[in-house]
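All remarks here apply to the structure that follows.
One protein chain omitted, others in place.
Labels A, B and C are assigned to the chains in the order they are written; within every chain, residues are numbered from 1.
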Amino acid sequence: MFEVRIQTYWSDVDAAGIVYYPNFFRFVEHAEEELFRAAGKERQPLIEENQVWMPRVEAFSKFSKPIRHGAAIRVRLNPQFKGEKTIRYDFEILDDASSEKLAAGYVTVVCVDAERFKSMPIPAAIRNVIQHAQSST
Amino acid sequence: MFEVRIQTYWSDVDAAGIVYYPNFFRFVEHAEEELFRAAGKERQPLIEENQVWMPRVEAFSKFSKPIRHGAAIRVRLNPQFKGEKTIRYDFEILDDASSEKLAAGYVTVVCVDAERFKSMPIPAAIRNVIQHAQSST
Amino acid sequence: MFEVRIQTYWSDVDAAGIVYYPNFFRFVEHAEEELFRAAGKERQPLIEENQVWMPRVEAFSKFSKPIRHGAAIRVRLNPQFKGEKTIRYDFEILDDASSEKLAAGYVTVVCVDAERFKSMPIPAAIRNVIQHAQSST
Partner (left out) sequence: MFEVRIQTYWSDVDAAGIVYYPNFFRFVEHAEEELFRAAGKERQPLIEENQVWMPRVEAFSKFSKPIRHGAAIRVRLNPQFKGEKTIRYDFEILDDASSEKLAAGYVTVVCVDAERFKSMPIPAAIRNVIQHAQSST
C-alpha cells in the first residue's frame, strides 16, 4: 500500500466549485509517480531504460463524494499483479482532514515492448518497485 | 445515438505523443454538452432552471488504441435511463478517419435536488433531451 | 489574418463560472494549429520534417472581459515576422455572438535547430504557411 497527500487548487475545480472528475485520474497518476519516487526511482526514465511502454488499458472510478475546492486529499494505491504482464492500481481517494472516502476505482496498465509493440512481462526493475509498495504499510 | 466530431490538439497529448487518457473523459463530456446543444438546449442553464445537480457517480473506459496527436475523433453517445433518477452515457470513441474504435465505456450521472441534496427523478425537460438523442440515428 | 471559432466547455471553466485564464493561451495555440491546417499542413509533422523546434519564448495577454461558461469565441491571429528567426502571433479573442473583444496579446516563437539547439532562420515551408495566413482576410 502506498499513500500520498495531494493539495487541490483552483485550477482543478469546475464551475460547481468541486474538483472536475477527470482530474481524479490525474491525481491517481501523480500518486503512481510518487510510488516510484518513494522507491528511489523516477517512473519515466525507468520505463525508458527497460524499453517498455506502459499504456493504460482500463480505468474505473466510483465517485462517492465531491472533492471541495481547496481540500487536500490522500490517494491510496494498492497495486496488484494480474498475470505476468499487467498491473492493476486499485485506488482510494480520501479527504485528508476527515479520512472520508471520496472515490475508489482502479487503473490497469499493460507492459508493451517499445520496439515490437507486443505485450511483454513486467520488467524486473519495475516489478521490484511495485513489490516495494505492496510490502509497505 | 448521438455523435460528435472532435479535433484533438497539442494541448491534449502527453510526452508519449498521444492523448493523455483523462482527456478521453473530457471529450465524452464535450459530447454530452453537444448532445444538449443539438436538442436546442444549453446543458448548464437547463440544469439550473430545473434546480437539479447531475454529479457523475461512476466512470469507466477501456482504451483499445491510443489517440495520436493531431487526430480527429468521433465520440458516440448512447444514453440509457437506469431507473427514474439515473442516466448512463455509454460511449465509444472512434478515429474519425478510419472509424476504428479507440475506446469505449460509460459515465453514470444521478439527478440530485440542488436544495435538499437528495436524489430525485430526472426532470422532464432533461429526459426529453435524452430521448431526443436516443431516437436519433 | 486568420480566425477560428472555438466552442468552450464545462471543462474549461473554473469555480467562478468563467474560462480559467491559462486556457486562453491554450485556445491561441488551437488557433495556431488551425492556421497551419487551413494552409493544408499539420503543424507538428511540418515542424519535424524541417528538423526545427519552435519553443514559445514569450506570452502576454490582457484580459478585458471574462469568457462565460458555454460561450463560443473567435480567436483572431495576426502573425508577424520579427527578424529571420522569430514569429510573433498577435492575437485577439472575441465573443462569437457579440464580437466584443475579451482578450488580446501575443505569443512569440523562435525557430531552433532540433539537432544543435541553436536558433535558426524560419524554414521556408513554415514561412509560407505564415504568409498564407497574413494575406488572408
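Rule of thumb we're sticking to: a residue touches a chain if its C-beta (ideal position, glycine included) is under 8 Å from a C-beta of that chain, and two chains touch if they have at least 3 such contacts.
Everything numeric here is computed off the predicted structure, so don't read it as measured data.
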| item | value |
| --- | --- |
| Residue among B:43, B:56 or B:69 touching the omitted chain | B:69 |
| Interface residues of subunit C (partner: the chain not displayed) | 15-16, 21-23, 25-26, 44, 53, 55-63, 66 |
| Missing-chain contacts mapped onto subunit A | 9-11, 26, 29-30, 33, 42-45, 69-70 |
| Touching residues on subunit B - with respect to the absent chain | 10-11, 13-17, 20, 22, 69 |
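Note that in this section only the chains that are shown with their structure count from here on.
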| item | value |
| --- | --- |
| Subunit A-subunit B separation of Cα centroids, rounded to whole Å | 24 |
| For subunit B paired with subunit C, centre-to-centre distance based on mean C-alpha positions, whole Å | 28 |
| Rounded Å distance between subunit A and subunit C, as computed from the means of their C-alpha atoms | 33 |
| Sequence positions of subunit C contacting 2 or more other chains | 10-11, 69 |
